[in-house]
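Before I ask anything, here is the structure I am working with.
For this depiction, one protein chain was excluded, whereas all remaining protein chains were kept in their positions.
In order of appearance the chains are A and B, and numbering begins at 1 in each one.
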Amino acid sequence: MSSAPATASAPPIEVHDLTVSYDKKPVLWNIDVAIPEGQIVGIIGPNGAGKSTLIKSIMGLMPAESGWVKIYGEPLSRQRRLVGYVPQRESVDWDFPVTVRDVVLMGTYGRLGLFRRPGKAERALCDQCLEQVSMAGYADRQIANLSGGQRQRVFLARALAQDSRIYLMDEPFVGVDAATESAIIELLRNLKSQQRTLLVVHHDLQTAPDYFDSILMLNMRLVAFGPTSDVFTTPILQKTYGGRLTILSEAAEQVAGTRR
Amino acid sequence: MPDSIPFLPPFEFHEHVLNLWREPQFHDTATTVLMGFLVAAACGWIGCYLLLQGMALLGDAISHTVLLGIVLAALLTGQVGGAAMFVGAALTGLITTALIEALHSTCRVKEDAAIGIVFTSLFALGVALLSIFASRAHIDTEHVLYGDLGAVANSEAMTIGKLQVPIPIAQMALVAGLVAALIVAFYKELLVVSFDPQLAAALGLRPRAVRYGMMAVLSITVVGAFSSVGSILVVAMLIAPAATAYLLTRRLAVMFAWSTLASGLSSLLGYHVAFWLDVSIAGVMVSVACGLFALAFLFAPGQGLVAAAVRRWRLRMRMHQENFVRQLLKAGAASGEPLVDAGRLASTLGTSRMSAAWVVAGLHRRGWIESAAGPRGGIRMTARGRTQAERLDRAHRLWETYLVEQVGLASDHVHLTAEEVEHSLSEQLVETVDDALGHPAIDPHGAPIPRSPIADWAPGVFSLSKLRVGDRARIVGLTEFPAGIVAALTEPDRSTREVVELGLTLGQDLQVVDHATQPPVWKVSLADGRTREVPHRLADLVLVQLVGVPPGGTRR
Partner (left out) sequence: MSPHLSHHWILLDSGLWTQLVRFWTFHDRAVQTAAVGMAFLAISSATLGCFILLRRMSLLGDSLGHAVLPGVCLGFLVNLKKDPLWILAGALASAFLASWLIGFLKRHSRLKSDAVMGLVLSGFYGIGIVLLTRIQRIPAGTQSGLRGFLFGQASAISERDLWVMGIMSLVIVLSVAVAFKELVLTSFDEGFATAIGLPVRSLHYLLMGLTALAVVISIQVMGLVLVSAMLITPAASALLFTDRMRTLVLLAVAFGVTGGLLGLNLSFLDSNFATGPFVVLTLAIVFAGAYLFSPRYGVAVRALRRWRQSQRTQRENLLKSVYLALPAGIEPSDITIEQLAGARREAAVRTGRLVRSLVHRGWATLAHDRVALTDAGRRRAQELDRNYRLWEQFLTEEVNLPIDHTQRDAENIEHILGPELVRELEARFEQRHA
C-alpha cells in the first residue's frame, strides 16, 4: 500500500485555472476541477478536445501556461508515487527488446528510486499484477508478440505494480477486444473498491454511462463535471460535441498567430 | 628556418585576391572557381529535393557508398574517369538504396540504423579495396577524404570549339546540365512527389521509381564531384546551399536560385581564402557554405533568429503599450481627469522605469499620448490613443464576458487569460463575440464595456443592436444583410416584415430605455412615447444614426 495521503481532506486531484498550449496554441482554457476520491471518472469529448492533454498536464508531461495541479493538496513533484499512469499504447516501440515482465517491473521503479535494482519482492509483486490481468503465462514473452488487447493488459499490470492511490489512463479501451475491455473495467472497479481514484480518457459514448461514476465533459474547456446521471444528458452532450466553439478555436489560432 | 612559417599567414588583398584574376594566374583561378561552382550548384539543386523529401540521410549515405562504385570501376577498367565510373557509381547508388530498403523492411532494424550500417559497410569496402589494390586504382585515400580541387586546372584538357576545357570541368558541366535539364523537364512531377507522395502515387507518378531515379542522378553527380571534393565533403555541398535557400524562401523555384547563389559564393570565397591560407579548397568551400547557412539562420527575414527576436520584442512592446494606454484610460476614468503621473503608471504595469520610458517614447511616436503642459507635467492621451485604448478595453471585457457566460468559467480567474488574448483578437472576432453575447453593456465584474467603434453600413451608421441604454438615435435604414451572425441565420424576408410590423419606420427617432442580454432584447421608446421590445435578430437589421453623442465618445 502507498503511504497515506498528505492531507486527508484534500481531493486526490485538484486542477485550478489550468491553461495548456500545444505548439503555442492554447488547447485547454482555464480548467477548474476537483476529482473526488474513490471514483472512476471518465474524460469525454470530441477529437482534439484536449483529453489526453489534460491527463498529460496533470502528470506534468506538458507544461502549464497558467494555473496549477495539486495531488492530495500538494504539488505533483512531491506526490509522484501516488499517481499511476497508463499512456496510450502507440506511444512506445513494441519491437523494443524487453519482456512482459520487464515492462511490468518498470512500474516499481518509482518506488525503488534511482540506481536500485528490482529484487525478489518486486518480482513477486510483478507476477501478482500479471495474474490480475490474466497474463501470468506471458511473463517471459517479448512484447512484440502480443495482440493489442494483451499489450493493454501489460500496461495495466505495470500501472498495478505502481500501486498508486490515483490512476490516470489514456484511452485504455481503444483497439482492444471485447474480452479485454470487460476485463479492464472489472479491474478498474476492483481498484475503485480499494478506494483508489481513476481518471480515464474515453471516447465511446455508448459505454460511458455504464463505466463511470462521474464524467468530465471536455471540449477545449470544461463543459461539465459531476455524477454521470447529472452530466450525461442530451443538452450537455450537445454542448460538448456541438455548441459554439468556433469563437474559442478561432481565438486560439489568433493567439498562436501573434506568438509565432 | 621552417619554424618561421606562421600558422596564420598575413592576408594581402593584392596577392590573394586581385592578382589571382590577372594573367598568368587567371586561367587557374577561373577553372577552379568554375569547377567548384558546378559541383556545388549541381549538388545544391539535388539537395533541395533531398531536403524537402526528408532524405538528407540517404543522400549522405549515397555520397559515401559511391566510392565503392568508383573503386570497382577503376579496378576493372584500370583507369580513373570515363563512362565506366559513372555507370558503376549509378549502380552502387541504386544498390545502396535497395539494400537500405531491404534491411529495414525485412528485419527489426529501423531505417536510420539501416542507413548507418549500409553506408559504413560499403564505404569501408571501398576504402579497403583502395588500400589493397593501391597500385592499380590510381586513387589516393587523401582524395576520398577531401579531394583536390586545385588539380582541376592542371588536368588534361579537351578542345571544344576554340576552347581548351579541362576534362573534369567538361564532365561536371555535363552532369550539372543533366541535373538542370531533368529538374526543368520533371519540375511538376518532382514537386508533387516531394510534397505529397500519396497524391503522387494516386496520380500514377510512382514515387518509388522517382526516388530511385533521383538516387541514380545523385550518384552520378557525386562521381563528377569526387575528384574535386572527395566523398565526405560532398555531403555538405548537398545540404548546406539547399538548407540556406530553404531558410530564405518558401517557394521551390526561388529556392533553386538562392541555392545557386550560395554555391557560387562559396566557390569564389572558398578559393580565395584557401589560396591565402594554402589549405584544401574544398574544405574552405564547405566552411564558407556553412557560414552562409549561419548567416541565413541568423538574419533571414521573417524566420531568422534575429528577425524572430525582433518580432518577439515588438510584440512585447506592443502589449506593454496597449496595456499602458488601457491603464491610462482606467486611471482617467477613476480620477475624472486625463493627467497622469508616468512613474506611478510604470509601477501599476509592473515594469521597470526603464522599459516604461521606452513604452512612453513609443506611444509618443505613435501619437497615442502627448505631454501635458502645466506645472504638474504628466501625460495625456490623444483622441487616437483613446480610441485604441477603448478598442483594447472592449476586447478584454468582451472576452471575459465570453469566458464567463459561454465557456462557463468562474469570474475570478478569467482575467489572466484575457490579458494576453486581448492583444491577439482580430477586430472582426471581437465583433463576433459581441454579437454572440447579445451586445452586452457591462462585463462580469460590472464594469462598462466600451461601445463598438465599427460602423456597419456607412460612416456613423450602426445597427440598433449596438446602442446602449440612454442612446438617442434616428432610424436611417433597414437591411436584409444584417451585421451579426445570429440574425444571418434567420430568413431575411420575414424579419423585414416583422420590423415594419413593430412600427419602426424610416426617419423615426428613438431612445433605448432598457437592454437585457439573456435573451437579448432592446426596449426602445419612440417619439410618440410608445415603447417597443426589439429582439436581437431584428435589432441587427435596423440601421440607426446616433443623435447627440458620437459613437465611441466620452460618455460611458
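Brief remarks on what is shown
Simple rule for what comes next: a residue touches a chain if its C-beta (ideal position, glycine included) is under 8 Å from a C-beta of that chain, and two chains touch if they have at least 3 such contacts.
Since the structure is predicted, the reported quantities are computational estimates derived from the model, not experimental observations.
The chain we do not see here touches A, B in the full complex. The hidden chain makes contact, of the residues A:Met106, A:Val174 or A:Ala256, with A:Met106. If you put the hidden chain back, the residue from B:Val39, B:Ala262, B:Ala282 or B:Val421 that touches it is B:Ala282.
Touching the missing chain, out of B:Ser121, B:Asn154 or B:Thr531, is residue B:Ser121. Although one chain is not drawn, the whole complex shows that of B:Val235, B:Leu363 or B:Leu504 it is B:Val235 that touches it.
Contact between chain B and the unshown chain involves residues 2-3, 5, 7, 51, 54-57, 59-60, 103, 106-110, 112-113, 115-117, 120-121, 123-125, 127-128, 131-132, 134, 141-142, 145-146, 232-233, 235-236, 238-240, 243, 246-247, 274, 277-280, 282-287, 289-290, 293, 297, 303, 305, 308. Along chain A, the points of touch with the absent chain fall at residues 56, 59-61, 77, 80-81, 83, 85, 87, 91-93, 96-99, 102-103, 106, 109-110, 112, 114-115, 117-118, 142, 144, 158, 162.
One rule holds in what follows: only the chains that are shown with their structure count from here on.
Residue ranges of chain B in contact with chain A, taken from their complex: 108, 315, 399, 402-403, 406-410, 413-414, 416-417, 420-421, 423-426, 429, 432-433, 436.
Remark: chain A residues 16-17, 19, 26, 29-30, 32, 66-67, 95, 144, 221-223, 244, 247-248, 250-251, 254-255, 257-259 touch chain B in the complex.
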